[in-house]
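A short write-up of the structure that comes next.
All protein chains but one are shown at their positions in the complex.
Chain naming follows the written order as A and B, and within any one chain the residues start at number 1.
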Amino acid sequence: MPSTLQPALAEHPFLRGMTPEALALLTGCAKNHRFAAGEYLATHGTQADRCFLIRKGRVALYAASAAKSVIVNTAGPGELVGWSWIITPYRYRFDARATEDTLAFDLDGACLRQKCDDNPALGYEFLKRVSIELGRRLDDVQLRLLDVYGEPDGG
Amino acid sequence: MAVEGFVPQDGSDPMVPEPYRIVERRRETSHTVTLALSSAGEVPTRAFQPGQFSMLYAFGLGEVPISISGSTARRDRLEYTIRGVGAVSKALCETPVGAMLGVRGPFGTAWPVAGPENRDLLIVAGGIGLAPLRSVIYQVLERRSHFGNAFVLIGARTEADLLFRDEYPRWRAAGLDTRVTLDAASGSWKGSVGVVTSLFPNVEVRPNRTVAMLCGPEVMMRFAAQALRDKGLSPHDIYVSMERNMKCAVGFCGRCQYGADFICRDGPVLPFGRLEDRLVLQEV
Partner (left out) sequence: MPETGHDHADSIDTPSVLSAAHFGALLQAIRNEGYTLVGPTVRDGAIIYDEIESTQDLPIGWTDEQEAGHYRLKRRDDFAYFGYVVGPQSWKKFLLPARRRLWSSVRREDGGFTIEPEPLPERRLAFIGVRACELAAIRTQDRVLMEGSFQDPYYRAARQGAFVVAVNCVSAAPTCFCASMNTGPKVSGGDLALTEVVSPERHYFLVSPQTARGQAVLQRVEHRAASDEEQDEALTHEARAVSQMRRKLDTEGLPELIAAAQGSAHWQRVAERCLACTNCTMVCPTCFCSTVEDTVDLSGQRAERHRKLDSCFNREFTYLHTGSVRESGAARYRQWLTHKLSTWHAQFDSSGCVGCGRCITWCPVGIDITEEAAALREAVDQS
């Protein structure tokens, strides 16, 4: 039932501070979703029709090559997984898999897009929050690109 | 924290090492070794405070500054966790138990472990930076009830580079919320991936009652300190441990100058608030 989800959604750090009206709109697109450890939340290259707000557990983003899969990032409680639903061509860029039993809000991307299109104020607010997450992710990757802990033999 | 390190009181030369013997040697990672040293001379093994460092001399090869990573409670030994990156540190890593090394120090300032009761503690370590903070962790474990929340956030390059990994369960059991994140992990890693600041969102920081201690690569400390400021921490409650080229450790060689501070004497542990203006400049 969407109405029972709204107070819990309001508590999620990603949505904290949103107006009740905005939350009411979002709640219509949301449901609870449990993932067992190892279960996929999203698969690289497929239609990005969902995003997840993690409540418990941990989700890893994988970039897989033929030889091995590498974890490029992880998200824990309070964090967002999946932003491809808001940016064309709405296709997932990585595999997302639960590394432990995970509880998340599962938001329908098509539904969110529609609500954001209909209500630009909500759309702007949502995009601002996604942008913060994107910026943080970019900082993180750039910092790791510096290889700050160094390669003992290389230096 | 201005703490006097070892200062010769008899006017003798602070550039002359004292003889120590390796009593234990433990391989931590493929590039890192912990050596425990005890005095082999007339002067007993010197006392230290967490955050201080010594100059370790390998016969004929040279001397390097190494932070002390052991417990202040063990008065019979000084522990050093050494990453083999240059000729001297590599040689130190290979030196066997029973061999002699020259030691000068301890030198420099200490982490602000002593302070008001019930403070929250946020320890942020990157790579080899966990070594000097382990001495803090040991002191906190001894008097855990004197602190409020205590977090140990550890960043490392890969799983294989994690230092002191077998000790984490004990730290956690004693009430140190110990969390780890890696720069790069294979698919089998179950923990967090991301820089050490990516652990911050899920750490509750209570400004005005938290002291943060950061040790790791300079750029990591800069980002972490900035992120903690964004969480409301005063720059004077954030401490960092700086690293610079050092040949004397006593303010003579001039190499470790960082602005007006000699890292050997005024540091290595310094409040971020004092360095903020310098950390944004390049090549200081």
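Throughout what follows, contacts are C-beta pairs under 8 Å (C-beta built on N, C-alpha and C of every residue); 3 or more make two chains touch, one makes a residue touch a chain.
Remember, it's a predicted structure, so these values are computed and weren't measured experimentally.
When the whole complex is considered, the residue among B:M15, B:A174, B:V203 or B:L279 that touches the unshown chain is B:M15.
Residue positions on chain B in contact with the hidden chain: 4, 7-8, 11-17, 19, 21, 40, 59-63, 85-86, 98-100, 102, 243-245, 247-248, 250-255, 257, 259-260, 262, 265, 281-284, in rising order.
Criterion: only the chains that are shown with their structure count from here on.
Residues of chain B that touch chain A in their complex: 31, 83-85, 126-128, 155-157, 161, 181-187, 189-195, 197-198, 201-202, 216-217, 219-220, 223.
Taken in their complex, chain A has these residues touching chain B: 13, 58, 60, 62, 64, 68-74, 76-79, 99-100, 136, 139-140, 143-144, 146-150, 152-153, 155.
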